[in-house]
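Take this structure, written in structure tokens, and hold onto it; I'll ask about it next.
All protein chains but one are shown in place.
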Amino acid sequence: MNPVSREKIMKRLLLIAVALSLIILPVILIWVGYNGSGIISIEFLTSRPRLFEYGGIYPQIMGSVYLVSLCTLFGAPLGIASAIYLAEYAPDNRITQSVRFFTETLAGMPSIVIGLFGLEFLVFYLQLKTSLLAGAISLSFMMLPWTIRASEEAIKTVPQEYRAASLALGATKWQTIVNVVIPAAMPGILTGVLLGVGKAVGETAVVWLTAGSGLEAFVPRSLSSPTGSLPMYIYLLATQAHTVEGVQRAYGASLVLLIMFLGVSVSALMARNYYLRRLGN
Amino acid sequence: MSYQINEELLRFRPKMAQDKVIFNDFNLWYGEKHALIDINIAVKSNIVTAFMGPSGCGKSSLLRGINRMNDIIPVARSTGEVLIDGKNIMGSGINVYDLRKRVGMVFQRPNPFPMSIYDNIAYAPLLHDVAEEEELDKIVENSLRGAALWDEVKDRLDDSAFSLSGGQQQRLCIARALSINPDIILMDEPCSALDPIATIKIEALMRELKEKYTVVLVTHNLQQAARVSEMTAFMYIGEIIEFGATRDIFENPREELTEKYITGRFG
Amino acid sequence: MMKLESLIEKALFLSASFSALIVFLITFFLIREGVPALSLNFLTGLEWRPGQEFFGTLPTIIGTLWVVIGAVFIALLIGVPTAIYLSEFAPFWVRNIIKSSVEVIVGIPSVVIGFFGLMILVPFIRNTIGGRGESILAGWIVLAIMILPNLISLTEDSLRAVPKSYREASLALGATQWQTITKVIVPAASSGIRAAIVLGVGRAIGETMAVLMVIGNPETPWIPTSILDMTRTLTSTIAIEFSYAEWGSPHQHALFAIGVVLFLLVTALNFVATFVIRRNKN
Partner (left out) sequence: MRSRRRKKQTTYLFLGIGVIIGLLLAGPLRYNGVINDLRDQITSGGGDTIPTGDLTVAGSSTLLPITQECANLFMEKHPFTYISVAGGGSGHGIKSAGSGEVDIGQSSRNIKDSELLRYPDLVIFSIGKDSVAVIINSDNPLAGSLDLSLEELGEVFSGEITNWKDLGGEDHEIEVYTREEGSGTREVFTQYVLGDKNYVSTASVKPSNGEMRASVANNKYGIAYVSLGYVDEAVSAVLIDGVEATVENVQNGAYPITRILWMFTKGMPNNLESSFILFIQGPEGQKVVEELGYIPIY
């Protein structure tokens, strides 16, 4: 076979693979949308669950929002600070290498293990109970390494010339980082943080063991209240519903969760574009 | 090979000028590598001094000795003295940040910050709290005028610095260096990434700048050294081979090595 | 000023060590709870009957490996060509669409994908291929869907990082685009692809909810002999049995011990990844 016709065949095979990876999303979206859109209504979005598989999902939506916001509040600053250290200060020695190694280990930690740890350490050992706080902290353990990784990457891609220019103007290292490096790395950092948020929104295994049952009828009243979340609600209803009503609600909640995730992704994209425009690239 | 040396430069005599920066037995190592060896020269004030030589000869390192930018390289270490206005900047008790405020620097490639034109200039004055908010506009305007850029950008100060052409960006970087009101301006091959027209503009600017500032220029472009500098140092593998009035270096070099370099037989 | 600077550096170092602290705490608590159940028999035993206190996890470990390796293989088969298409052929806008749509898959909660597998995939396999439907095969497909996005974007990144000059040099020698890709670009990006694979394996080992819903989880797992066999994974065993286990009982310790095994597997993989990436740098 001559190279040109082989090229054609190869390209066709390539397109088959592309089609396969492209088809997954629409299939799942249509499946969820088709089954879930019927139940979506103002009523469903603003009322609380009744009798297990009836009523709405307001507390679950708000619970997810609370969990993820708090988790970001803990995880993002810590993650960005760690990334700054690793990218700007860390000398190339054993300590730094092991810090990096542990960060990577945490990134690869199965969520069920983080959940077990959250349960043992936060819920029982620190007596935080099954609560908003315990759930949010456990989630932030999951989010932390992703934020670190993305932020470090973003900080490292800031051209060395910016730092040299700032230092030559008499700025200290920290002034340079705050005023030049971080703003320039902002699009990457934001994307990293929002990526972590996206992961946290859909996480089930961790909140299962630390945050609450998923059926809560109220938005959390304090940091120590058990907190419902959409993934947990979906899991409960998908696996335990008695009736079609319940299964439909699982689909509906999945749709809401997907829309929330898309919302986070789109705002990540917009924030990124806004910063890129401001940076003039 | 002949060099066109500026009329005005021909009138220059080193004895006419005061010493601004003096290197005394200055040595620099990068790890094991001895990058600068026993440097003893005096850079005169209010002229352009050029450091030239083949790449890797240490001319940029020498330049960076003046504002201690070598400090940010972890493996760099140095001995000897560098005096600015008679004060040793290598000594203890020297605040390196204050030093760098007195010494502006322009880099090889234009490196404006990813901010607006205005913010690029306002960056350092704001950082050092030298300016009241009201004065800031004045500083920006003066710096941009000083870098002959004001007329081109005065209507678009809020635009991103990256919207400027390469030559304009480099002049913006010069303006940024002027914003801290330095005595000395270091230029590290400022035209190497620019086209000939932009290069001519920057060179004209250097001739203006030396009225108020001491300008030190690193260049590998012999023509450029001949066109703009009063004094030239020729360096080779970490050592100063010859230092003197540009005219002397180009017309009657004392050293054979210098002559070979000037006549293009190596480098 | 200098004092503030060094203070800041110390604070930043503390933040960076925080992840290490968490990993230490996780190790400590897992081991504290898991060690009573850890023994040679735990790792090599063939029978898992918590009711009679038989805790042999070998079939589960092998089942996990089966599921993970197959899933990563399928993901590679689809993901690498997609990444090649994205980096070498796709026009800008097509690339944008594909990349963002693939990245949205990451955000589909694993519960939803598991639910999809249970309702659509499992009956499909039973009716067209045979067996019970709940099978290693179903696990492969579900897991492949979940690791595909990361694999595609990491592979694409490393393909794009190959200098343009390589491409031009190869094309200038008269190679076709396809030859250039297979002979020059993919080998040049291979360390990046290897790292992506290792990360994918890690993710696949840790995935819980989606896999749990489709692989059948037999009462007493055996060492699988066919891709239509049911099996258990380490994570699914923890997830299904944890909520009813008696606290402080050997069963609960055994589940924590599975957590220890998971932890060790992931850490070992991370060692490999670090090794691969380091070799890449040299």
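First chain written, first letter: the chains are A, B and C, and each begins at residue 1.
Keep this in mind: contacts are C-beta pairs under 8 Å (C-beta built on N, C-alpha and C of every residue); 3 or more make two chains touch, one makes a residue touch a chain.
The shown structure was predicted, so the numbers you read here are calculated from the model rather than taken from an experiment.
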Quiz item: For the full complex, which residue in C:Ser6, C:Thr44, C:Ser190 or C:Ser249 touches the chain that was left out?
Solution: C:Ser249
Self-check item: Option from A:Ile30, A:Leu45, A:Ile95 or A:Ala217 whose C-beta touches the chain left out
Solution: A:Ala217
Practice problem: With the full complex in mind, choose from C:Leu14, C:Leu171, C:Ile240 or C:Val272 the residue touching the hidden chain. | Solution: C:Ile240
Quiz item: Among A:Gln60, A:Thr130 or A:Ser254, which residue is in touch with the absent chain?
Solution: A:Thr130
Quiz prompt | On chain C, residues whose C-beta touches the chain left out of the figure | solution = 49-52, 118-119, 122-123, 126, 132-134, 212-213, 216-222, 230, 232, 239-249, 251-252
Practice problem: Determine and list the chain A residues touching the chain excluded from the picture. | Solution: 48-53, 65-66, 69-70, 73, 124, 127, 129-130, 208-209, 212-217, 219-223, 225-226, 236-243
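FYI, only the chains that are shown with their structure count from here on.
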Quiz item: Centre-to-centre on C-alpha atoms, which chain is most distant from chain B?
Solution: C
Practice problem: By CA centroids, point me to the most central chain in this structure. | Solution: A
Exercise. List the centre-to-centre spacing of chain A and chain B in whole Å, with centres computed as mean CA coordinates.
Key: 48
Self-check item: Length of the line joining the C-alpha centres of chain A and chain C, rounded to whole Å
Solution: 17
Self-check item: Centroid spacing, where centroids are CA-atom means, of chain B and chain C in whole angstrom
Solution: 54
Quiz item: Can you list the chain A residues in contact with two or more other chains?
Solution: 172
Quiz item: Where in chain B do residues touch two or more other chains at once?
Solution: 97
Self-check item: List of chain A residues in touch with chain B within their complex
Solution: 91, 159, 161-172, 175, 179-180, 183-184, 278-281
Quiz item: Given the complex with chain A, which residues does chain C contribute to the contact?
Solution: 1, 4-5, 8-9, 11-13, 15-20, 22-26, 29-30, 33, 77-82, 84-85, 89, 98, 100-113, 115-116, 120, 145, 148, 152, 176-179, 199, 202-203, 205-209, 213, 235, 238-239, 242, 256, 259, 262-263, 266-267, 269-270, 273-274
Practice problem: Over in the complex, which chain B residues touch chain A? Could you list them? | Solution: 67, 69, 72, 74, 97-101, 103-105, 107, 109, 111-115, 123-124, 127-128, 159-163, 173, 176-177, 179-180, 186
